[in-house]
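Read the structure below first, then the notes.
Only one protein chain is missing from this complex, and each of the others stays in its spot.
Entry: chain A
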Amino acid sequence: MKEKLIEKGLLIVALSALGSLLLIALFIFIEGMPLIVKVGLKDFIASTHWAPTRGSFGILPMILGSLAVTLLALIFGGGLGLAGTMFLAEFAPRWSVRILKPLIELLAGIPSVVYGFMGVVVLVPWIRQTFGGPGFSVLAAGIILGIMILPTVIAISLDALNAVPLSYKEGSLALGATRWQTLYRVQFRAARSGIIASLILAMGRAVGETMAVIMVAGNALLIPTSPLAPVRTLTSNIALEMGYAAGDHQRALFATGVVLFVIIAVLNTIALLTMRERK
């Protein structure tokens, strides 16, 4: 009897987490959908002009901005992260793994405003002086986000790589393959779904990051045509204008949230499916 009660209690607690997620989703959709319906989905996501206090609600520059920044972050963070994973899994001496892995995981604990501040103080002036332009750019945001997603990429892909049975490696080496060939052609291929999942989760994190991006991306309402151009992402748009928004302007920001919600939900679903495929 008592056990049943505790079981039920725990179930309710577990369901409350799901419930709050549902409530949040419901709230965003209730607040945002009327505007999408009013403006028309096509005009909302395919028009380039955003001036919500004058009645223009086009978020295409922000959608493309989010994509550009995320793509660049994946190139930097994904490349570095996978290289780091290979090193940690195969080439690093045992003692250094024991130091390096916790340090990399520590990266995840640094508040994003600190990354943003480093970006403003170090990265942005460097880009301005080296490449020209205002410095606040897709490039700056991409590099900062690339560093921020490193722990996600490394932690998950390292787990995937370590889960590959030792016999694969031994077999490959016994057949005369070099260490590199074994790692790249056998172990990486076997751990493929986990590695892809790590990249997709990292992508979700990059799309959702706000504070650091607001600080270094410049937030211009421009379709990015060069890595040096300033850019505004979906999340920055919401956070920037939330303070003063009222009426349709506020609903437009919620509608931006709806688009963001859909993008992240799709990404996470793909990540879950690829992870499941592994088993």
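Operating definition for what follows: contacts are C-beta pairs under 8 Å (C-beta built on N, C-alpha and C of every residue); 3 or more make two chains touch, one makes a residue touch a chain; residues count from 1.
The rule is simple: contacts and distances are computed from a predicted model.
K.L.:
As a check of understanding, state which of "ABC-type polar-amino-acid transporter", "KipI family sensor histidine kinase inhibitor", "Phosphate-binding protein" or "3-oxoacid CoA-transferase subunit A" is the UniProt name of the chain not shown.
P.N.:
Record says "Phosphate-binding protein".
K.L.:
Of the residues listed, A:A51, A:A83 or A:L106, which one is in contact with the missing chain?
P.N.:
A:A51
K.L.:
With the missing chain put back, one of A:G40, A:P111, A:P125 or A:G171 would touch it. Which one?
P.N.:
A:P125
K.L.:
What does the interface between chain A and the hidden chain look like in terms of residue numbers?
P.N.:
50-53, 120, 125, 128, 132-136, 214, 218-222, 229-230, 232, 239-241, 243-246, 249
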